[in-house]
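Not every chain of the complex is shown here; the ones you see sit where they belong.
So that you can tell them apart, the chains are marked A, B, C and D in the order they are listed, and the count of residues begins at 1 in each.
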């Protein structure tokens, strides 16, 4: 069930049977020579949308712009500063909590988001902590590649050149969902180099075509489909555990 | 051309021929008994995505959560506070300006966004104004119903009961794009009442099913299709005028 | 009754009979060759102060600096950024609400303020909306030129060359109140040109003497007096309607 | 010369001969049984407006709402939080500095403002300090009662019961300027008690009628006139010293 494809009274009904929601969250940023700028928000959206076709779970709109300041040196990247990102996640959660959602599950598609999302959670929890009252909601961050079995499958599919940015696995997921948008390009070296992440100027010098440690041409729609199927199943299970988790007494 | 369906080098190429971009911007909020929660961000997205199929324009990701604090009394609404919204628009614009975009066109789908978007523009311009330098970019806000000819068509399609929220025209647009998600419901009175907009508690008392002045059951996918075709054409023309506008000497 | 000319116990007494207050709000910014920098905060102050001589209404201190970033290219303009303006309006309202004021009427003198004031209202309402409680107060923004009959009178007085900034009507109002400060200057063209509003650098290039579409030399103190009399009467009626409006049940 | 009573080109001319400006700054807050709510912004305004009649100095609009959180327990008080106040002073100064003002003199009427105004100055200076560049402007805070000779005169006029809030000297100044608004009331004890300043709830318990250490009924318009004459002269001299002060080499 997609929240944005529902009426408010359908959501009101849903809340009578379940207090959980999945929010796909990612980033819009360069993904190397053949990756789409939307890769990181499309991947969790694709997986979550697929999952809700097979189970009675609720998926909200996609939070599509995240923390990607280091990619600004490449055209098309859009980023929020961490402080803006934290404020925006805060308002999403305050909105959902006002309706009675008690378990809010962020399915994340961008490693660079992790620190800011966790900081946003703490910012929200701190309101309750300073006031010495329960928060009334629990927040969970889960990267789609950390869903059970997904990393093992990606490792099997791409034993070398997976890397950490513009990876063949994430590109495969988008190829499966949007085969009309498959891109090709020459690049070298075959496997991109690695290094630290700092500001955009430094990043572009270190990683001239945007890849970090990856050889993305290994991606195929078929492999993407396998990843999506597996991730969607794991998401449903993971969400179920989160939903059923009871508060400490 | 969709930014998120492109690689960074495709956007780099695009920038050599044009410095304009369209950002669909809306809200995720209750839309009465039969309207979808995503109506206000889907409408500009639908129109802009349609337009880019017929002309060489660039459309960015959709800014899908806006200023809808007054709708929080209805399940499923997600809102940013104006201060958060202003900060987020600021970072989107700073990102796009860093790439060299000079004309940034926000195609808006939610009346409640207007004040905050304009305030966000002024917040951005003020940085340049205090520093007594040119901003380097021009920002434009255009509601899709204000595109040339659209209001006249909607008026012809729905001479009574159009209203201002959960209108038959916006619902028709989503019905055309997502016919599988057409909803029906009984409601009364046929035409909802009107009144001022304040906080969510007051809003729900005044507008118990969420409509403001509208009779949305008049919507049909066909009427929606007519609106989309016309709006898309007008958008292309409007964007072209904005692109060609020269700076004052 | 002027709040700042009263003691706190006089205001405490007033609150027993009425919970409404008028706040004149404007801007301090260039007003072309003959307009005073204070025009936009003086006009609502002049009208509101006149109105309180004829009716038992309460007028607060004037909020004299607004959102005028685009005028910073002209000496003497003082502006708040929208974010600062929103914060300041917020604290004014929180202060007044703490005393029990339930209807707070902002009589505005500057078009450039509108978006930020409305955003400020939403920012305030959002606190209540997120908490799912009534706000306890209602806020109203009314431009003095939108008071009943005023635009028609201005149109009759100045059928051509009224324009939108440094207009003969606003200058006439200040001439009536401060005849000792009437200025004269040569300018051309007789009617200034129009165009979009962006940052200050762009603004000064488009509007070299500060006027937008106006021919302000048509102003006279007599016409100003007519406008003040009419606006003051309309203000009293408008405020009375706002005061008497009952909350939805 | 009053900035708001001038045109922008008059200010442009002024800036060719002098780069200094006086900003009256105060607060709108309870002033005991007979003091006006506007006392603290009226006093510096009265003095500065008087001074500019006798010397070629420029006086800006009055910053009329300051930091008075402790007075919120009394009807009619309006306060900014320190963070808002600092932001607003920042934008005033950025505006004035953009025009080339180099010496900005805040004539203050409220003790509770001092900490926030000084913090605002440091906030502004810090921008330059972090960037290791000159600020381009100097800021000065001066309380009107600290102008040369004023405290001595007030002490002679009111040897007992002057106190620190709702003092006879400040009330005398407003009585001189607004004799039509002189208030009377019984109060006891004759001289109010003293104590620390904390939040509004604590303040009202300590100071039930709002006075701190004062016996304001000693005020007369004549004494107020003496204070204004002396303060205005001292202000002109003080401003001249500030204007003539040269930067360190």
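Before moving on, here are some points about what is shown:
Quick note on the criterion: a residue touches a chain if its C-beta (ideal position, glycine included) is under 8 Å from a C-beta of that chain, and two chains touch if they have at least 3 such contacts.
Computed from a predicted model, the values in this text were never measured in an experiment.
Because every chain is the same sequence, the assembly can be counted simply: 4 are drawn, and the full complex in the file has 6 copies.
Definition applied: only the chains that are shown with their structure count from here on.
Where touching is counted per the definition, the chains common to chain B and chain D are C. At the chain A-chain B interface, residue numbers used by both copies make up over half of all numbers present, so the two copies contact each other through mostly the same positions.
Fitting chain C to chain D on CA positions gives a rotation angle of 180°, reported to the nearest 5. If you average the Cα atoms of chain A and of chain B, the two centres end up 25 Å apart.
One simple way to say how far apart two chains are is to compare their mean CA positions; for chain A and chain C this gives 47 Å.
Between chain B and chain C, the centres computed from C-alpha atoms are 29 Å apart. Counting partner chains per residue, chain C has residues 72, 79, 81, 83, 129-130, 132 touching two or more of them.
Chain contacts in this assembly follow no simple pattern; the graph is neither a line, a ring, a star nor complete.
For chain C in complex with chain B, the residues that touch the partner chain are 67, 69-70, 72-73, 79, 81-83, 86, 112, 114-116, 118-120, 122-123, 125-126, 128-130, 132-135, 138-139, 195-196, 198-202, 205-206, 247-249. By the touch criterion stated above, chain D contacts chain B in their complex at residues 94-95, 98. In the complex of the two chains, the chain A residues touching chain B come out as 3-12, 15, 28, 30-38, 41-42, 60-65, 72, 74-81, 83-84, 87-88, 90-92, 95-96, 98-100, 178, 181, 183, 185, 210.
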